[in-house]
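Heads up, one of the protein chains got dropped from this complex, but the rest are sitting where they should.
Up next is chain A:
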Amino acid sequence: MEVDSEDIQLLSMTMTDLRSDQLENQLLRHVDSLNKPLVNPRLRSSFEQLRAEHPRRFAELCKVHLSFITDVPADFLEDETACSGPRLAGHPDGLANKSTTSLTRWLAIGLLSRPAGLHRPPDDAAQLWQAESLLSLLSRQLQAGQPREGLFRKAGSLLRQRQIRDCLREGRLLDSADLSCHDTAGALKNCLADLPEPLLTSRLLPYFQRLAAPPPLLDQPLAAARQLRGLRLLMQLLPARRRCLLARLLCLLHSLSADPESRMCPESLGTVLGPALLYPPVCGWDAALVCARAVGLNSAAARLVELGPALLEIPESLGVDAARALDRLRLGRNPGADEVCLSLRFADCPRFPDPAGFTRAQLADLYTAVHCLPESGRKRRLLRRFNRCNGGLAKPSRPRT
(Lines give C-alpha, C1' and ligand atoms only; values in the text may rest on other atoms or scores of the structure.)
Protein backbone atom coordinates (compact mmCIF):
# COMPACT_ATOMS: atom_id res chain seq x y z
CA MET A 1 0.00 0.00 0.00
CA GLU A 2 1.34 3.36 -1.01
CA VAL A 3 0.80 6.13 1.43
CA ASP A 4 1.57 9.68 0.54
CA SER A 5 3.50 11.64 3.13
CA GLU A 6 0.92 14.45 3.06
CA ASP A 7 -1.80 11.96 3.91
CA ILE A 8 0.25 10.77 6.81
CA GLN A 9 0.70 14.29 8.02
CA LEU A 10 -3.02 14.94 7.70
CA LEU A 11 -3.83 11.66 9.44
CA SER A 12 -1.49 12.33 12.33
CA MET A 13 -2.74 15.91 12.66
CA THR A 14 -6.35 14.72 12.76
CA MET A 15 -5.44 12.10 15.29
CA THR A 16 -3.60 14.68 17.35
CA ASP A 17 -6.62 17.02 17.27
CA LEU A 18 -8.93 14.17 18.16
CA ARG A 19 -6.68 13.12 20.99
CA SER A 20 -6.24 16.63 22.30
CA ASP A 21 -10.03 17.11 22.38
CA GLN A 22 -10.43 13.82 24.16
CA LEU A 23 -7.61 14.69 26.50
CA GLU A 24 -9.11 18.07 27.26
CA ASN A 25 -12.48 16.54 28.05
CA GLN A 26 -10.83 13.92 30.20
CA LEU A 27 -8.79 16.58 31.91
CA LEU A 28 -11.83 18.68 32.75
CA ARG A 29 -13.64 15.63 34.09
CA HIS A 30 -10.54 14.74 36.08
CA VAL A 31 -10.26 18.26 37.50
CA ASP A 32 -13.93 18.18 38.52
CA SER A 33 -13.62 14.80 40.16
CA LEU A 34 -10.40 15.73 41.98
CA ASN A 35 -12.06 18.31 44.15
CA LYS A 36 -15.64 17.20 44.31
CA PRO A 37 -16.53 17.83 47.96
CA LEU A 38 -18.03 15.19 50.18
CA VAL A 39 -21.68 16.11 50.77
CA ASN A 40 -23.37 12.78 51.41
CA PRO A 41 -24.15 12.79 55.17
CA ARG A 42 -23.83 8.99 55.44
CA LEU A 43 -20.36 9.04 53.89
CA ARG A 44 -19.42 11.99 56.04
CA SER A 45 -20.39 10.20 59.23
CA SER A 46 -18.45 7.09 58.10
CA PHE A 47 -15.49 9.34 57.41
CA GLU A 48 -15.61 10.85 60.89
CA GLN A 49 -16.13 7.42 62.42
CA LEU A 50 -13.09 5.98 60.69
CA ARG A 51 -11.05 8.94 61.87
CA ALA A 52 -12.23 8.51 65.47
CA GLU A 53 -12.12 4.73 65.72
CA HIS A 54 -9.25 3.79 63.45
CA PRO A 55 -6.93 6.79 63.33
CA ARG A 56 -4.05 4.81 61.91
CA ARG A 57 -6.06 3.39 59.05
CA PHE A 58 -7.53 6.84 58.44
CA ALA A 59 -4.09 8.48 58.29
CA GLU A 60 -2.87 5.72 56.00
CA LEU A 61 -5.75 6.33 53.63
CA CYS A 62 -5.01 10.06 53.56
CA LYS A 63 -1.35 9.30 52.96
CA VAL A 64 -2.13 7.13 49.94
CA HIS A 65 -4.39 9.81 48.51
CA LEU A 66 -1.69 12.36 49.19
CA SER A 67 0.89 10.25 47.39
CA PHE A 68 -1.05 10.82 44.16
CA ILE A 69 -0.33 14.53 44.55
CA THR A 70 3.14 14.73 46.01
CA ASP A 71 6.05 12.55 47.09
CA VAL A 72 5.39 11.00 50.46
CA PRO A 73 8.18 8.98 52.07
CA ALA A 74 7.44 5.38 52.97
CA ASP A 75 8.08 6.02 56.67
CA PHE A 76 5.61 8.90 56.77
CA LEU A 77 3.44 7.17 59.37
CA GLU A 78 5.87 4.96 61.13
CA ASP A 79 5.69 6.24 64.66
CA GLU A 80 2.75 6.02 66.99
CA THR A 81 1.93 9.68 67.05
CA ALA A 82 0.93 9.30 63.41
CA CYS A 83 -0.02 12.69 62.13
CA SER A 84 0.12 14.69 65.31
CA GLY A 85 3.57 14.05 66.64
CA PRO A 86 6.59 16.14 65.83
CA ARG A 87 8.90 14.39 63.48
CA LEU A 88 11.83 15.36 61.38
CA ALA A 89 12.93 12.10 59.76
CA GLY A 90 11.52 11.60 56.31
CA HIS A 91 11.35 15.32 55.87
CA PRO A 92 10.88 16.01 52.17
CA ASP A 93 13.63 18.60 52.23
CA GLY A 94 15.97 15.90 53.44
CA LEU A 95 16.33 17.65 56.75
CA ALA A 96 17.68 14.64 58.58
CA ASN A 97 19.66 13.24 55.70
CA LYS A 98 22.39 15.70 54.88
CA SER A 99 24.89 15.46 57.67
CA THR A 100 26.30 18.98 57.74
CA THR A 101 23.13 20.96 57.17
CA SER A 102 21.06 18.77 59.42
CA LEU A 103 23.67 19.00 62.14
CA THR A 104 23.66 22.76 61.87
CA ARG A 105 19.91 22.91 61.98
CA TRP A 106 19.59 20.42 64.81
CA LEU A 107 22.11 22.44 66.73
CA ALA A 108 20.26 25.60 65.88
CA ILE A 109 17.00 24.08 67.02
CA GLY A 110 18.58 22.98 70.26
CA LEU A 111 20.41 26.19 70.94
CA LEU A 112 17.55 28.46 70.06
CA SER A 113 15.40 26.72 72.61
CA ARG A 114 12.44 26.07 70.37
CA PRO A 115 12.03 22.39 71.03
CA ALA A 116 10.39 21.51 67.72
CA GLY A 117 10.75 17.91 66.76
CA LEU A 118 12.33 16.74 69.97
CA HIS A 119 9.90 16.65 72.87
CA ARG A 120 6.43 17.96 73.09
CA PRO A 121 6.42 20.40 75.98
CA PRO A 122 3.64 20.10 78.50
CA ASP A 123 2.23 23.58 77.83
CA ASP A 124 1.34 22.88 74.20
CA ALA A 125 -2.37 22.61 74.98
CA ALA A 126 -2.23 25.80 77.06
CA GLN A 127 -0.62 27.69 74.18
CA LEU A 128 -3.26 26.41 71.77
CA TRP A 129 -5.94 27.54 74.18
CA GLN A 130 -4.36 31.01 74.24
CA ALA A 131 -4.44 31.18 70.45
CA GLU A 132 -8.07 29.99 70.35
CA SER A 133 -9.08 32.58 72.93
CA LEU A 134 -7.31 35.37 71.05
CA LEU A 135 -8.98 34.34 67.82
CA SER A 136 -12.40 34.40 69.48
CA LEU A 137 -11.66 37.84 70.95
CA LEU A 138 -10.52 39.14 67.58
CA SER A 139 -13.69 37.83 65.88
CA ARG A 140 -15.81 39.59 68.52
CA GLN A 141 -13.88 42.84 68.05
CA LEU A 142 -14.34 42.69 64.29
CA GLN A 143 -18.04 41.93 64.65
CA ALA A 144 -18.31 44.95 66.93
CA GLY A 145 -17.12 47.02 63.98
CA GLN A 146 -13.69 48.08 65.19
CA PRO A 147 -11.61 49.80 62.48
CA ARG A 148 -9.64 47.11 60.71
CA GLU A 149 -7.43 48.92 58.24
CA GLY A 150 -4.05 47.22 58.10
CA LEU A 151 -5.09 44.52 60.56
CA PHE A 152 -2.15 42.16 61.24
CA ARG A 153 0.11 44.69 59.52
CA LYS A 154 -0.02 47.68 61.84
CA ALA A 155 1.60 47.19 65.21
CA GLY A 156 -0.62 47.06 68.23
CA SER A 157 0.47 48.48 71.55
CA LEU A 158 3.28 46.29 72.81
CA LEU A 159 2.32 46.97 76.41
CA ARG A 160 -1.25 45.87 75.86
CA GLN A 161 -0.16 42.82 73.91
CA ARG A 162 2.00 41.82 76.84
CA GLN A 163 -0.91 42.40 79.22
CA ILE A 164 -3.22 40.25 77.10
CA ARG A 165 -0.76 37.39 77.04
CA ASP A 166 0.05 37.67 80.74
CA CYS A 167 -3.65 37.41 81.53
CA LEU A 168 -3.99 34.41 79.25
CA ARG A 169 -1.12 32.69 81.01
CA GLU A 170 -3.08 33.11 84.22
CA GLY A 171 -6.03 31.51 82.49
CA ARG A 172 -8.24 34.55 81.98
CA LEU A 173 -9.05 36.75 79.04
CA LEU A 174 -8.42 40.48 79.18
CA ASP A 175 -11.38 42.04 77.43
CA SER A 176 -11.31 45.72 78.18
CA ALA A 177 -12.94 48.39 76.08
CA ASP A 178 -9.69 50.16 75.20
CA LEU A 179 -8.27 47.01 73.65
CA SER A 180 -8.06 47.45 69.88
CA CYS A 181 -8.22 44.69 67.32
CA HIS A 182 -4.62 45.56 66.36
CA ASP A 183 -3.50 44.69 69.90
CA THR A 184 -5.30 41.36 69.71
CA ALA A 185 -4.05 40.60 66.19
CA GLY A 186 -0.47 41.32 67.29
CA ALA A 187 -0.84 39.10 70.36
CA LEU A 188 -2.33 36.34 68.19
CA LYS A 189 0.57 36.52 65.73
CA ASN A 190 3.06 36.30 68.60
CA CYS A 191 1.16 33.47 70.20
CA LEU A 192 1.15 31.46 66.95
CA ALA A 193 4.84 32.12 66.39
CA ASP A 194 5.62 31.05 69.97
CA LEU A 195 3.80 27.73 69.78
CA PRO A 196 6.29 25.09 70.93
CA GLU A 197 5.10 22.89 68.09
CA PRO A 198 4.16 24.84 64.92
CA LEU A 199 0.44 25.13 64.27
CA LEU A 200 0.79 22.97 61.16
CA THR A 201 2.99 20.47 63.09
CA SER A 202 6.66 19.82 62.36
CA ARG A 203 5.70 16.72 60.43
CA LEU A 204 3.23 18.35 58.05
CA LEU A 205 4.78 21.82 57.85
CA PRO A 206 7.19 20.95 55.00
CA TYR A 207 4.30 19.47 53.01
CA PHE A 208 2.18 22.57 53.54
CA GLN A 209 5.15 24.70 52.47
CA ARG A 210 5.66 22.66 49.34
CA LEU A 211 2.05 22.23 48.31
CA ALA A 212 0.88 25.76 49.04
CA ALA A 213 3.74 27.28 47.06
CA PRO A 214 2.34 28.62 43.81
CA PRO A 215 2.94 25.99 41.12
CA PRO A 216 4.68 27.25 37.98
CA LEU A 217 1.55 26.62 35.92
CA LEU A 218 -1.11 27.85 38.29
CA ASP A 219 -3.20 29.08 35.36
CA GLN A 220 -3.64 25.49 34.32
CA PRO A 221 -6.72 24.03 35.96
CA LEU A 222 -5.07 20.71 36.72
CA ALA A 223 -2.18 22.25 38.69
CA ALA A 224 -4.56 24.39 40.76
CA ALA A 225 -6.92 21.45 41.34
CA ARG A 226 -4.08 19.19 42.46
CA GLN A 227 -2.83 21.89 44.82
CA LEU A 228 -6.26 22.32 46.37
CA ARG A 229 -6.69 18.57 46.74
CA GLY A 230 -3.27 18.16 48.34
CA LEU A 231 -3.94 20.94 50.83
CA ARG A 232 -7.36 19.50 51.68
CA LEU A 233 -5.76 16.15 52.41
CA LEU A 234 -3.13 17.78 54.59
CA MET A 235 -5.84 19.59 56.52
CA GLN A 236 -7.47 16.24 57.26
CA LEU A 237 -4.17 14.88 58.54
CA LEU A 238 -3.81 17.65 61.12
CA PRO A 239 -4.78 16.84 64.71
CA ALA A 240 -8.37 17.88 65.41
CA ARG A 241 -7.62 20.85 67.63
CA ARG A 242 -5.06 22.34 65.28
CA ARG A 243 -7.30 21.70 62.30
CA CYS A 244 -10.17 23.61 63.93
CA LEU A 245 -7.91 26.48 64.93
CA LEU A 246 -6.37 26.71 61.47
CA ALA A 247 -9.79 26.52 59.84
CA ARG A 248 -11.13 29.36 61.99
CA LEU A 249 -8.02 31.44 61.37
CA LEU A 250 -8.07 30.92 57.61
CA CYS A 251 -11.79 31.72 57.41
CA LEU A 252 -11.22 34.94 59.35
CA LEU A 253 -8.27 35.91 57.16
CA HIS A 254 -10.17 35.04 53.99
CA SER A 255 -13.10 37.27 54.94
CA LEU A 256 -10.67 39.99 56.01
CA SER A 257 -8.98 39.87 52.60
CA ALA A 258 -12.38 40.24 50.92
CA ASP A 259 -13.19 43.30 53.04
CA PRO A 260 -12.05 46.46 51.23
CA GLU A 261 -11.96 48.34 54.52
CA SER A 262 -9.07 46.20 55.75
CA ARG A 263 -6.94 47.00 52.66
CA MET A 264 -5.24 43.66 53.25
CA CYS A 265 -5.17 41.46 50.15
CA PRO A 266 -4.22 37.76 50.50
CA GLU A 267 -0.64 38.61 49.45
CA SER A 268 -0.31 41.22 52.20
CA LEU A 269 -1.75 38.86 54.78
CA GLY A 270 0.60 36.16 53.52
CA THR A 271 3.57 38.45 54.06
CA VAL A 272 2.67 39.36 57.62
CA LEU A 273 1.40 35.92 58.67
CA GLY A 274 3.83 33.76 56.71
CA PRO A 275 6.37 33.79 59.57
CA ALA A 276 3.79 32.64 62.13
CA LEU A 277 2.23 29.99 59.91
CA LEU A 278 4.75 28.59 57.49
CA TYR A 279 8.29 29.46 58.52
CA PRO A 280 10.24 26.58 59.99
CA PRO A 281 10.68 27.04 63.75
CA VAL A 282 14.37 27.88 63.54
CA CYS A 283 13.72 30.41 60.79
CA GLY A 284 12.41 33.00 63.18
CA TRP A 285 15.92 33.64 64.39
CA ASP A 286 17.97 32.93 61.33
CA ALA A 287 18.06 36.05 59.18
CA ALA A 288 19.82 34.40 56.26
CA LEU A 289 17.24 31.65 56.03
CA VAL A 290 14.40 34.15 56.30
CA CYS A 291 15.86 36.21 53.45
CA ALA A 292 16.37 33.20 51.22
CA ARG A 293 12.94 31.66 51.63
CA ALA A 294 10.71 34.52 52.76
CA VAL A 295 9.16 35.37 49.40
CA GLY A 296 8.23 31.79 48.55
CA LEU A 297 6.85 31.03 51.99
CA ASN A 298 4.91 34.26 52.13
CA SER A 299 3.24 33.58 48.81
CA ALA A 300 2.43 30.07 50.02
CA ALA A 301 0.77 31.61 53.08
CA ALA A 302 -1.08 34.00 50.75
CA ARG A 303 -2.39 31.00 48.82
CA LEU A 304 -3.71 29.45 52.04
CA VAL A 305 -5.52 32.70 52.85
CA GLU A 306 -6.87 32.94 49.32
CA LEU A 307 -8.27 29.41 49.39
CA GLY A 308 -9.54 29.87 52.96
CA PRO A 309 -12.81 27.98 53.52
CA ALA A 310 -12.28 25.88 50.38
CA LEU A 311 -9.55 24.02 52.25
CA LEU A 312 -12.01 22.68 54.79
CA GLU A 313 -13.92 20.49 52.33
CA ILE A 314 -13.24 16.76 52.28
CA PRO A 315 -12.51 15.27 48.84
CA GLU A 316 -15.37 12.95 47.90
CA SER A 317 -13.11 10.11 46.78
CA LEU A 318 -11.45 10.13 50.20
CA GLY A 319 -14.88 9.93 51.83
CA VAL A 320 -15.91 7.01 49.61
CA ASP A 321 -12.71 5.14 50.41
CA ALA A 322 -13.07 5.86 54.11
CA ALA A 323 -16.61 4.45 54.11
CA ARG A 324 -15.41 1.37 52.23
CA ALA A 325 -12.53 0.86 54.66
CA LEU A 326 -14.93 1.18 57.58
CA ASP A 327 -17.30 -1.38 56.07
CA ARG A 328 -14.47 -3.84 55.62
CA LEU A 329 -13.34 -3.31 59.19
CA ARG A 330 -16.90 -3.79 60.45
CA LEU A 331 -17.34 -7.01 58.51
CA GLY A 332 -14.29 -8.35 60.25
CA ARG A 333 -12.42 -8.78 57.02
CA ASN A 334 -9.48 -7.00 58.49
CA PRO A 335 -7.20 -6.41 55.59
CA GLY A 336 -3.47 -6.44 55.94
CA ALA A 337 -1.84 -3.34 57.28
CA ASP A 338 -0.67 -2.26 53.86
CA GLU A 339 -3.87 -2.94 52.00
CA VAL A 340 -5.83 0.16 51.18
CA CYS A 341 -8.84 -0.01 48.85
CA LEU A 342 -9.04 2.96 46.59
CA SER A 343 -11.61 4.40 44.29
CA LEU A 344 -8.83 6.40 42.65
CA ARG A 345 -7.33 5.46 39.31
CA PHE A 346 -4.45 7.04 37.53
CA ALA A 347 -6.47 7.47 34.31
CA ASP A 348 -10.11 7.47 33.34
CA CYS A 349 -11.11 6.75 29.76
CA PRO A 350 -14.74 5.67 29.69
CA ARG A 351 -15.18 6.24 25.95
CA PHE A 352 -13.04 3.27 24.96
CA PRO A 353 -13.59 -0.09 26.59
CA ASP A 354 -9.87 -0.87 26.46
CA PRO A 355 -7.88 2.37 26.39
CA ALA A 356 -4.49 0.68 26.47
CA GLY A 357 -5.42 -1.59 23.54
CA PHE A 358 -6.75 1.36 21.57
CA THR A 359 -3.50 3.27 22.04
CA ARG A 360 -1.45 0.24 21.01
CA ALA A 361 -3.53 -0.23 17.86
CA GLN A 362 -3.22 3.43 16.93
CA LEU A 363 0.52 3.34 17.47
CA ALA A 364 0.87 0.23 15.32
CA ASP A 365 -1.07 1.94 12.52
CA LEU A 366 1.12 4.98 12.69
CA TYR A 367 4.29 2.87 12.72
CA THR A 368 3.22 0.95 9.63
CA ALA A 369 2.35 4.15 7.81
CA VAL A 370 5.74 5.62 8.63
CA HIS A 371 7.46 2.39 7.59
CA CYS A 372 5.80 2.60 4.16
CA LEU A 373 7.16 6.08 3.49
CA PRO A 374 9.83 6.35 0.81
CA GLU A 375 13.37 6.37 2.17
CA SER A 376 14.27 9.88 3.30
CA GLY A 377 15.82 11.78 6.11
CA ARG A 378 12.38 12.50 7.48
CA LYS A 379 11.46 8.79 7.59
CA ARG A 380 14.69 7.99 9.43
CA ARG A 381 13.98 10.79 11.86
CA LEU A 382 10.45 9.55 12.51
CA LEU A 383 11.65 5.98 12.97
CA ARG A 384 14.30 7.12 15.39
CA ARG A 385 11.65 8.98 17.33
CA PHE A 386 9.45 5.92 17.36
CA ASN A 387 12.26 3.78 18.66
CA ARG A 388 13.05 6.33 21.32
CA CYS A 389 9.43 6.49 22.50
CA ASN A 390 9.13 2.75 22.35
CA GLY A 391 12.23 2.20 24.42
CA GLY A 392 14.20 1.38 21.28
CA LEU A 393 13.36 -2.29 21.64
CA ALA A 394 10.79 -3.36 19.12
CA LYS A 395 8.22 -1.97 16.76
CA PRO A 396 4.64 -1.61 18.08
CA SER A 397 3.03 -4.99 18.18
CA ARG A 398 -0.10 -5.08 16.00
CA PRO A 399 0.78 -5.68 12.33
CA ARG A 400 -1.46 -4.06 9.76
CA THR A 401 -3.82 -6.52 8.08
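Here, contacts are C-beta pairs under 8 Å (C-beta built on N, C-alpha and C of every residue); 3 or more make two chains touch, one makes a residue touch a chain; residues count from 1.
As a working rule, contacts and distances are computed from a predicted model.
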Omitted chain (choose from "E2 ubiquitin-conjugating enzyme", "Small monomeric GTPase", "TBC12 protein" or "Ras-related protein Rab-4") - UniProt protein name: "Small monomeric GTPase"
Touch with the omitted chain, as defined above, among A:130, A:271 or A:317: A:271
Contact partner of the left-out chain, one of A:155, A:173 or A:240: A:155
Sole residue of A:263, A:328 or A:379 that reaches the chain not shown, by the stated touch rule: A:263
Absent-chain interface as seen on chain A, which is shown: 150, 153-158, 182, 186, 189-190, 193, 263-265, 267-268, 271-272, 274-276, 284-287, 290-291, 294-295, 298
